[in-house]
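Here the complex is missing a single protein chain, while all its other protein chains stay put.
Up next, chain A:
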Amino acid sequence: MRMLHIACKELKAFRDPAMLVFMLATPLAIMLILGTALSRGFDREIEIGEIRVLYRLEQPDRTLGQVWSEFVRDAESSGVRFEVSDSREKGLEMVRRAEYAGMAVVSDSGMVYTGNDRAAVENAIVQGLLQTFADRYRLSAVLADGGISAPEDVGREYVRSVSVDGTRQPDSMDYYAVVITTMIILYSALTAAQLMEWERKRKTDLRLLSAPVSKAEIFVGKMAGSFLLHAVFVILLVLFSRYAFNADWGSRPLAVLPILFSQLLFVLGFGVAVSYLLRGGGAAGVVIMVIVQLEALFGGAYFPVEGSTGWFGAIAAWSPLGLTNRALLQVIHAGEWSTALRAMAFNFGAAALCLGLAAVIMRKKEGL
């Protein structure tokens, strides 16, 4: 109960004009600038060259083989080249090394498409194409077999993990709405690092600690309040960019909130953990600021880092922010949740670790 009371007090920061500017006005302005001013450069970047995809046909019947080769010919004209792969393992390895955007394993009982995580945009396009193939195959199968019901079921579920909205290509606003939102979440690490410092500066830590509430209640109350406050801003950012800027957040924009909230929890935990490790004050702020800015760069907040090579690409591949961004883009543009589940598992795990660490240090420490 007292925890809730403390959490409610944290929410009053909503009235702070500086908070509104930082959490709402600034990110929306950045989205608008990057999403519109840079749109031409952005389009060129994602449509660069042709998209190369591997495939394997496994025990095809005549109809399937025929429809597939027609499809491959058509796809070539729209810039997607399908090449046959000798073996499944070798093919997947090449996809992993980003030599190909993905690999489709096609049989008459279904198709599994495995895409490289870092080529989310390409994958979205390929999966859109595969869906048209599935439709075509279902039709041909129906014609060939004289209306037997089995292929129809096959067709409905033919391609695994294809986006409903697969035909719409992401533009730069779609990209920046996502990555600026996650960047702003990242910045809340700074607020979190100040959570207890804020009370110390006002000397209200004395009042909190002289009241009959435990340190744990204060900690959880303040964290929960801060989480709620930031969560409200995140929801506003998603809805505002969706409806005012027409950014693509998928068919149901609120479905991505669990991913965003997992990131928020991790970031807040990270902020308090660093502030406790470095005993609050200025040092923690500087360290977090540096980490946040580098993370924003490597995580793709300023420009897409997918397909980056060399040392930059190597670091980018390990960026937690990048993981969350990839997860979001794949859910939004391909309806693909596997990276999202991995990102959420990572975020919740890291959050638990950070919060645990902070709690242990806080218990041993005098004061807040």
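As a convention for this text, a residue touches a chain if its C-beta (ideal position, glycine included) is under 8 Å from a C-beta of that chain, and two chains touch if they have at least 3 such contacts; residues count from 1.
Operating definition for what follows: contacts and distances are computed from a predicted model.
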Candidate names "Ech hydrogenase subunit EchB", "Ger(X)C family spore germination protein", "ABC transporter, ATP-binding protein" or "Sulfur reduction protein DsrE"; UniProt protein name, chain not shown: "ABC transporter, ATP-binding protein"
Identified contact with the non-displayed chain, of A:25, A:84 or A:206: A:206
In chain A, positions touching the absent partner: 1-2, 5-6, 9, 12-13, 15-16, 202-204, 206-213, 366-367
